[in-house]
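Take this structure, written in structure tokens, and hold onto it; I'll ask about it next.
One protein chain is absent from this view; the other protein chains keep their places.
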Amino acid sequence: MLQINDVHAGYGNLKILRGVNMQVPTGGIVTLLGGNGTGKSTLLKAVSGLIPLMEGEVLFDGVAISKMKPHERMRLGLVQVTQAKEAYPAMTVEENLVLGAYTRRDRARTLADLERVFEFFPVLRERRKQLSGTLSGGEVQMLVIGRGLMAKPKMLMLDEPSAALAPKVVLEIFANINRIAKTGVTILVVEQNVRMALILAQYGYIIRDGVIMMEGEAKKLISDPAVKESFLGGSVANTAKALRN
Amino acid sequence: MALLETRNLSKSFGGLQAINDVSLKVEPNTVHGLIGPNGSGKSTFFNLLTGVYQPDAGSYIEFDNVEVTGKPAHYIAEQGLSRTFQLLRLYGELSVLDNVLVGFHPHTKYSSFAPFFNGAEVRRQDQIVKDEMFELLEFIGLAEHAEIPAAELSGGQRRLLALGRAIAMRPKMLLLDEPGAGLSPVNVDSLMDTIMTLKERYELTIVVVEHILKVVMSTCETISVLDHGQKISEGTPEFVKNDPAVIEAYLGREMADEDIRAAMDA
Amino acid sequence: MSFDYSSLLAFIIFGVTIGVVYGIVALGISLIYSGLDIVHFAHGEMYMFGAFFGLVLAHNVGVPYPIALIGAMVLTALLGMAVERVFYRRLTRAGGGYTVAGMGMIICGFGMSVALVNVAYFIWGAEAEPFRANLDYIPRLSFPGDIEVPESYVLTAIISVALMAALHYFLRHTKTGLAVRAVAHNKDIAYLMGINVPLMISLIFGLACALAAAAGVLIGPMQSVQVEMGYLMLMKAFAAAVVGGFGSLPGAILGGVMVGVFENLGAAYISPSHKDIYAFLLLILVLMFKPSGLLGVEAKVKA
Amino acid sequence: DDIRVGITMRMVSENGQAYGQMMMDEIKGINEAGGIHGKMIKATLMNDECKSDKGVANANKMVFQEKVHLLIGSSCSSVTLPIVDVTAKAGVPQLVPHSTNSKITQKGSEWIFRVPVSGRYYGGVNAKYVGENIGTKIAYICAADAASVGDCANMEKQMKARFGVEPAYRADVQEKEVDFRSHMQKIKSMNVDGILVAALAETMARALVQSYEAGIGEGVRRIGSSSASNAPVPKIAGDAAKGVFFTAAYAAADQRPIAKLFNEMVKSRYGIHAPDHDFSQAYDLVRIMEIALKNTNFTGSLADDRTAIRDAIANVKGYQGLASGPISFCAAATPQCRDGNRTAVLIGYTKGGENFETEVLARVTMEEDFGLE
Partner (left out) sequence: MGILSSIADFIDGLAKRHRLLPWLLAYLFLLPLPFILATVFNEYLIDLANRICLFILLAVGLNIVKGFCGQVTVGHIGLYAIGAVTSAVLTLEPGGFGGALGFGWPIWAAIPTAVLVTAFAGLIVGLPSVRLEGAYLALATLGLGESVRIFIAVTPALGSSTGLMMIPAPSIGSFVFDSFTSYYYLVMTAAIVGIYFSFSILRSATGRAFQAIREDTIAASVNGINVVKYKLLAFVLSAIYAGLAGALFAHMPPGYLHHNNFTVIEMVTLLLMVVLGGIGNVWGGVIGAIVVAIAYDQTKDLVFYFMDRPVVVQPLVFGLSMVLLVMFMPRGIGGWIEDFQRNRRFIRRSEERLGGTARNS
């Protein structure tokens, strides 16, 4: 579905990505992991076209999309959900969601999808008339994922969907991502919550300083001591322990 | 004597009751956790305490034996209540040093007109303060970056600076709103160290909101749990994490990898 | 002297008829503000250019008045889009808000206003031009108390209301309208929604300038057309947009009418020489009591 | 060595540009005909936008940097007023093309000479005519620009002095007022004999049009202030200009050959249907300057030359050009000596529109002291 070949990109003169290679198979869930500031979000922006490539190419569904405008890529079914907190603050929740379906012409199906998003995230139904600028952090996160879904994507790229969410919601979100994947949507998810991400995904990449440092089957990575050392030091893994004690 | 006490604290936005009759006490020199589902009102609670929002009628907030209900934010800050924000809100164009100097503002000794009449005194005092703030920057590990604008810091350094700015106020109490969000696991560990050191070194009382349970569970003496604006539980970490109401509303069941995978597939 | 109710009625009617014109210019300003987050200080010049385009079409080309109106709207929309594309685009891309970039926008707008006035001056000269339109097919309105409203004002009121209704429908009930509003807040995300952002920006600008042109052509027959006509209209329209609430379309009209009536009453009963102050007075009064304007929504961002 | 002349005028307005251009053309004509005693006139033209600070800066620049022998300007009273002090202090003769405010010459500068008719004469002529031929129940609409405020005040004073009447209605409106309907509505119910509209051209034209729209009949006479002579008034007001009368310093309907020649010259060179008095005054000014310069003995010392030019202008007596009456100056620094033209013509529009027509109703010469109490 998505093929990233030797991508270099960055901001202005500053090069962040230095030759990234990745593949996301159709219908699969792939996760991209890495420490703070290693270039995960930058890679997603390069794929969705928010920043230009310096070198390399990106193929989506076999089509070279490197030269396309963001909205053109989006029309092909490549949808990105950015790193939280980027809803339209002065619009209501419902308007935000409807915007997600902007490129679609089938009104009836759009409404059905709206219902589906409300089923995934019932809070949003309660808040449908509220301005999204006043939502709590977690609510906004749900809103932007829901909005991504409204576009009826072939592939969804999620940037840290579980950040700043309550533990219970984290599982819900991941379960929902899984359900979304089951409906045939290809998923690329960037995460800090390593354990959950690797449970969810079939395949994982670990990025460091703008290059892919390690990759492999998620099942293998989760038990790989090297990964554990650099990532599983904290967060959910230890939460379990803390709770047990 | 509690350092901070709220009674019947309420706040509604239009039809939404964001905080509903919360009474809470924080004892001096403790670390107090505040957890709860998203949208349960934790940040709103902080906003009410620090005067960013005005509470509804009937609420009562007392800090350090002074009633501060409905007082303006700067007044409350002057009483010694300091905080960080979920979205940091640093002064992006100011240098790192200036950021902490602004934090020191309530303790400025000269009047705001002094630069006109008594420039020498202003400079003398500023020099003293600057030295002091430099020490603080050394403590949080940003001394090297004192001169660069805050906007040029990396994500993790920004969180540190936000903390530094809050401490520069020499507060009696520090409110931390999700200090660990977005930090990689390694950085979360050093955050916990920092919190404990702060408490000791500055004899601070700290209230921390955090979703990364490890942080609250291992640093807090007491934890309060909010849900839909109401306090649903309070006690030691041990008590809270076994409270069925908290598990139901917030924690969820503790699960092994396989169970999680099964739950996802369900 | 006993209080004269019929002249009070007259002043109110006069205020309303001129107020709707303020309203349509304000509508454009409001649209640009809500769409692009910028206060367009050169909008008065769009109004002026619109009036001149209409004049050229009606007098030099010789088309009938209604066609001249539409032609002027199209031409001015094109002019506005060109100005936006060539000059403003760079700035709006740098970010909205009223920090450095926002200040830049104010100055840029003023600069553009000065430049456009001088371009117009070069083309048409400083002298005012009469705009004679044959409006005999429109009825003259008569009110009790010997008040007559000439046909040009009647026409203005009708067209203004129609334009507003059309715009309101467009923004609230079409998907393109929703997209226009989305572009306002965050262009990056609008891109990710699949919205053609540059096109929307041009669309917003074009619409707003077309509205200003309509006002210019409508008011031409009443007040003649002159290169310097833009500034005063801009001030009134600003007042109207703010009084009604920036970003609120019905608000712009309400604001326009209020400004029109308020200044007419002030001029009639307090002092005619302070007339322009009344609009500002109203603006400041409203802002002090309702900072977001009468019908504006307060988009407070959460702390 | 040239004779340096500085001109500061409002360039972006009405015919401002054309006046400036005509002055430059006339000066070029003098140079082409051999100049003054073999010297060329070097003229610098600057735009003061009708703003006093810019005008003063222009004057300073011309006096101290360009080192002009003679300064011409400005066309706006509010700019001329401060420049009078600049030229008085620096000792530079100044010729005023068309600022009518009476205070300009009352400041007592030895260096100032006014070519146009001072505003104080207009009021008297207007009042006399109105009171004797139209009636004394007059409504006043006065715009807030310097000229119109003066015109209104002078008229009001003279109506009071001659006929003992106060205005029947008076509205002080803004300089660029566009909506007079509420005033007209009030005036309509008052049965006045006439309406004085004192305003700049466009504003006046709008008021005239709106007075008919409000339903005030032709029986009520419309009286204009001196700017009624500017072409935009009949052009914009159209039919509403017909019957309007006003006082000015030049009538295009003047039957003298010199006037006819001038009208044709302006029409062919600048494409203007009929010149107003601002045109004629700008032209007269250049002629007066030429006469004065010809009578000056240039010594080569700037200060002496400036003084000599001043004295030469003060010696201009009975100049008969386009102006409504003879222009004479004298040496004393008084308004009596320096308001050169004391003759106002009463002009009426007989047809409005682009190709408007006027007629001369009367021509009145006033005493030197008139209006100075």
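So that you can tell them apart, the chains are marked A, B, C and D in the order they are listed, and the count of residues begins at 1 in each.
The rule is short, and it goes like this: a residue touches a chain if its C-beta (ideal position, glycine included) is under 8 Å from a C-beta of that chain, and two chains touch if they have at least 3 such contacts.
Small disclaimer: the values here were computed from a predicted structure and weren't measured.
Participant: Considering the entire complex, write down the shown chains that touch the omitted one.
Facilitator: B, C, D
Participant: Could you tell me which of D:Ile3, D:Ile30, D:Cys50 or D:Val266 touches the chain that is not displayed?
Facilitator: Looking across D:Ile3, D:Ile30, D:Cys50 or D:Val266, the contact with the absent chain belongs to D:Cys50.
Participant: Given that one chain is not shown, which residue among B:Ala18, B:Ala77 or B:Val246 touches it?
Facilitator: Result: among the candidates, B:Ala77 touches the missing chain.
Participant: If the hidden chain were put back, which of D:Glu110, D:Glu156, D:Asp172 or D:Asp278 would touch it?
Facilitator: Per the contact definition at the top, the residue touching the missing chain is D:Asp172.
Participant: Touching the hidden chain in the complete assembly: which of B:Gly58, B:Gly119 or B:Gly141 does that?
Facilitator: Residue touching the absent chain, from the options given: B:Gly119.
Participant: Can you list, in ascending order, the subunit D residues touching the missing chain?
Facilitator: Touching the missing chain: residues 11-12, 17, 20-21, 24, 44-47, 49-53, 56-58, 60-61, 63-65, 67, 77-78, 81-86, 89, 101, 103, 106-107, 144-146, 149-150, 172, 174-175.
Participant: Suppose we count only contacts with the excluded chain; which residues of subunit C make the list?
Facilitator: Residues in contact with the chain left out: 33, 39, 87, 90-91, 94, 97-108, 110-119, 122, 231, 235, 238-239, 242, 246, 271, 273-274, 276-277, 279-281, 283-284, 287-288, 291, 303.
Participant: With the missing chain put back, which residues of subunit B would touch it? List them for me.
Facilitator: Residues of subunit B in contact with the hidden chain: 50-52, 72-74, 77-78, 82-83, 85, 89-94, 98, 101-103, 105-106, 108, 110, 112-116, 119-120, 122-123, 126, 144, 147-148, 165, 169.
Here is the rule we go by: only the chains that are shown with their structure count from here on.
Participant: Which of the two pairs, C-D or A-B, is linked by more C-beta contacts?
Facilitator: When the contacts at C-D and A-B are counted, A-B has more.
Participant: Let me have the rounded angstrom distance from the C-alpha centre of subunit C over to the C-alpha centre of subunit D, please.
Facilitator: 37
Participant: Round to the nearest whole Å and give the separation of the Cα centres of subunit A and subunit D.
Facilitator: Chain centres of subunit A and subunit D, defined by C-alpha means, are spaced 76 Å apart.
Participant: Residues of subunit B that touch two or more other chains: which are they?
Facilitator: As it turns out, subunit B has residues touching two or more other chains at 43.
Participant: Do you know which subunit C residues sit against two or more other chains?
Facilitator: 302
Participant: Using the touch definition up top, name the residues of subunit A that touch subunit B in the complex.
Facilitator: Against subunit B, subunit A makes touches at 35-37, 85, 123, 130, 134-139, 141, 160, 163-169, 171, 174-175, 178, 192, 194-196, 199-200, 222, 230-235, 238-240, 242-244.
Participant: What residues of subunit C sit close enough to touch subunit D in their complex?
Facilitator: Spelled out, the residues of subunit C in touch with subunit D are 7, 10-11, 14, 18, 118, 121, 125-130, 132, 146-148, 150, 222-224, 226, 228, 232, 264, 267-268, 271-273, 275-276.
Participant: Provide the residue numbers of subunit B that touch subunit A in the complex, in ascending order.
Facilitator: Per the touch definition, subunit B meets subunit A at residues 13, 16, 36-40, 43, 86-87, 154-156, 178, 181-189, 211-214, 217-218, 241, 249-252, 254-255, 257, 260-261, 263-266.
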